[in-house]
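For this depiction, one protein chain was excluded, whereas all remaining protein chains were kept in their positions.
This part shows chain A:
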Amino acid sequence: MAAKARGNKGPGRWLVLGIPYLWLLVLFLVPFLIVFKISLSQDAIAQPPYEPVFDLAAGWEAFTEAFSQLNFDNYAYVLSWDNEFIEAYGSSLWIAGISTLLLLAVGYPIAYGMARAPKSIRPTLLMLVILPFWTSFLIRVYAWIGILSPEGLLNQLLIALGIVSPDAPLQILATDTAVYIGIVYSYLPFMILPLYSALEKMDDTLLEAAADLGCPPFAAFWKITWPLSLPGVFAGCLLCFIPAVGEFVIPDLLGGSDTMMIGKVLWTEFSVNRSWTVSAAVAVLLLLVLVIPIVFYQNVQAKEMEGR
């Protein structure tokens, strides 16, 4: 352990930790504080379009005065029932929740099949799951527009099979169904990978023991495989749920005008209505909604990394 102590001393250690620490403080933490600050400011017709609340140069007196000027108007505006923000938060959580359950239902059998596949082909299967994840997210969402549109490939197939009449094609694009399909499709690798790594670690002899003792396969699954795969289930669900709540591209491209998701609302508020203060308030509230799952996820991650 002497070597360890030696390796950890001196300016080297300070630099190794200090550089990324400083970077993240300046470009990750400080921006959040700024968002928080701006969410408490008022819109102004100026560049930038908000009234600064804190002016650090003006010293303590200005600081205390600024405190008295803090206003929660933006939050009151966002949280008022008259506006559609609350509905958008609710529907984002709902869509993300349903999508996560669908992802689990679709991803689990695939991960299970992969973990039970012969060892020799597992790396190939793994790469095949990761490969779509490396190709552009935008491209993968775009691919579904061509499939789901009224004159798209799915409708052509159904019409050719005589299931759907050519006069009344299935309207899937621009509905919530298309959003579910888009999220499940784009996030599937995020669900499969943690599930696979949990299932792959499982000791096969446990199932053999259960079978030898007369436990039917299905019961053995519920009593052994499922509980042992729970860490993977948690990790996969969080990894899908959290970003899905704030999803912007999928509801924008696949959803309809009535698909309310908070990421889309924030974007519209920012780029169309150009209210920076309201979008900052929307972002702070979104973060508050997500803080519990994010902290939970960090604990899962940190344990995974350090516990090994």
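Keep in mind that, in the parts below, a contact is a pair of C-beta atoms (placed from the backbone, for glycine too) under 8 Å apart; a residue touches a chain by one contact, two chains touch by 3 or more; residues count from 1.
Criterion: contacts and distances are computed from a predicted model.
Asks: So which of "Polysulfide reductase NrfD", "Integral membrane protein", "ABC transporter permease subunit" or "Acyl-CoA synthetase (AMP-forming)/AMP-acid ligase II" is the UniProt name of the chain that got left out?
Replies: Its record in UniProt gives the absent chain the protein name "ABC transporter permease subunit".
Asks: Specify the residue from the set A:Gly152, A:Pro231 or A:Gly256 that touches the hidden chain.
Replies: A:Gly152
Asks: Which chain A residues would touch the chain omitted from the figure, given the whole complex?
Replies: Against the missing chain, chain A presents residues 2-4, 6-8, 10, 12-13, 15-17, 19-21, 23-25, 27-32, 34-35, 38, 48, 106-107, 109-110, 112-114, 116-118, 123, 125, 127-132, 134-140, 142-147, 149, 151-153, 156, 185, 188-189, 192, 204, 208, 238-239, 242-243, 245-249, 252-253, 263, 266-267, 270, 276, 279-280, 283, 286-287, 290, 293-294, 297-298, 301-302, 305-306, 308.
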